[in-house]
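Of the protein chains in this complex, one is absent; all others appear in place.
And now, chain A:
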């Protein structure tokens, strides 16, 4: 089988999520890559070095700078003439473009796969991860998004793909990029952090969230996450949200601080290797999944913990 993987990149760097998607694709067959963007020669060269890379198709054009789904989907559809499966990461980028490709190819997308069980059979979470479905696709071509935490990352080195120019097409003229507010952080990205410290509604305010969570995260070299309640209340920006509808994370250690453990939150973090919970309510559902729990007031515990580390 010949697969095509969409390479996600930002500021010239290929995202870790893409490396996991390459691993999923390699379980299906040969892996070609697509790099779309503007002035992306160096990204294409880096993509060709990914272990297992075949042909790296490069669609380079000024109108592709922000990789709008309206403009990228037709490029993928054209390349699917000689590929059997298209795979993208289940990130906001992948989720935006892949269903558009699927509809244009008249196939049903298989979202957020956890494993490849055969060339047409996959597992995927449904109901916020409370059930795992094994599904078989009857479509001739497959369109798949891949959960990054479920697959090992392919190596960034060792590949010897060949770079090939693809038709970049033209702007659809129907959508345009206006601007972005990119959160800047020196901390590790949530989806690849080894340790995550997450805060919930109990933090009470943005000031307290940052005054308590940030120093602890700094001590542990951790990424910072949040529950939906904390994000909705404005304690943390939207891209911190962990859960069914936020980011899916699986660090070595996840610290849930003042988070109750609603199923929608658990959906995003329960595959973490070790879960540590701090909560004043010993009945909080988070303790049902926590490996280590400490019952008490986070406003006392967290400063003491940060200090003692």
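The rule we apply is simple: a contact is a pair of C-beta atoms (placed from the backbone, for glycine too) under 8 Å apart; a residue touches a chain by one contact, two chains touch by 3 or more; residues count from 1.
We take it that contacts and distances are computed from a predicted model.
Its UniProt record calls the unshown chain "Electron transfer flavoprotein subunit beta", which is the correct pick from "Electron transfer flavoprotein subunit beta", "ATP synthase epsilon chain", "Acyl carrier protein" or "DNA repair protein RecO". Remark: the omitted chain is touched by one listed residue; of A:93, A:149 or A:198 this is A:93. When the whole complex is considered, the residue among A:116, A:220 or A:242 that touches the unshown chain is A:220. Panel shows chain A; residues 10, 66, 68-70, 73, 91-93, 95-104, 106-112, 121, 125-139, 172-183, 191, 194-195, 219-220, 228, 231-232, 237-239, 244-245, 247, 252-253, 263-264, 270, 274-276, 282, 287-295, 301, 304-305, 308-309 of it touch the chain omitted from the view.
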